[in-house]
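Complex shown without one protein chain; remaining protein chains in place.
Right after this comes subunit A.
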Amino acid sequence: MKFPYNEKVLEHFRRPHNVGKLENPDGKATEGSPACGDMVSVYIKVNPQSNIIEDIKFESYGCASNIATGSIITDMAKGKTLEEAKKITWQQATEALGGLPPIKAHCSVLAVEGLRAAIQNYEEKHGIIAEKVPTTIEIVNNRLKKVMNPLTGLDVVRTNLIKKIEIDNGKVLLTIDLPSNHQFAASIREEIKEKIETLWDVKEVIVDFIE
């Protein structure tokens, strides 16, 4: 038989680790991607002295790569400090899984975001969040690095799709180097909006295409 994923991915998909919900979690988050419809929830228990993630669970309303990434990333985060866990990248998770099809990038990146968002949720609840800094082009650019170009599986910054970023009074204007009738235009727009709109001082995000 020939399956669309490697044996390691299939193993995590068949018997995912750390599945379920934690009662009274210290941090939790749900991330969803309107582009493909997947959703993932992450729950963490944190030791307040050591800042170590003592327990972690996830739930997935998603496809195989979403479930497998949720499984591996919760394995990777367990026993790590919040700072260490925050630094786990999508690339590291994919490597640990022995690779994923590029087009599946954004289904799996969601699990990584779920982990980061759960940590952020913990930090906000416990007042560990850094002081509010005004949004800059650099901050926007960093967030855009999390938006995948499904054609290549690489982010939209690295694949030079971002033509222009303008910030004006809480309004973020972006121009994408793709025609508006491109097969992924709508999903890329949705993902960009999702990422940028959550910045505390952003009121509106406008995503334009070149034609």
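Everything that follows uses one rule, which is that a residue touches a chain if its C-beta (ideal position, glycine included) is under 8 Å from a C-beta of that chain, and two chains touch if they have at least 3 such contacts; residues count from 1.
Going forward, contacts and distances are computed from a predicted model.
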| item | value |
| --- | --- |
| Identity of the absent chain, which is to be given by its UniProt protein name, from "4Fe-4S dicluster protein", "Digeranylgeranylglycerophospholipid reductase", "Putative cysteine desulfurase 2" or "NADH-ubiquinone oxidoreductase" | "Putative cysteine desulfurase 2" |
| Sole contact to the chain not displayed, among A:V19, A:A96, A:I139 or A:I165 | A:V19 |
| Residue, one of A:P4, A:G99 or A:G170, that touches the chain absent here | A:P4 |
| Options A:D26, A:E59 or A:E113, residue touching the unrepresented chain | A:E59 |
| Hidden partner chain, residues of subunit A it touches | 1, 3-5, 10, 13-14, 16, 19-21, 30, 34-41, 59-67, 103-104, 106-107, 150, 183-184, 187 |
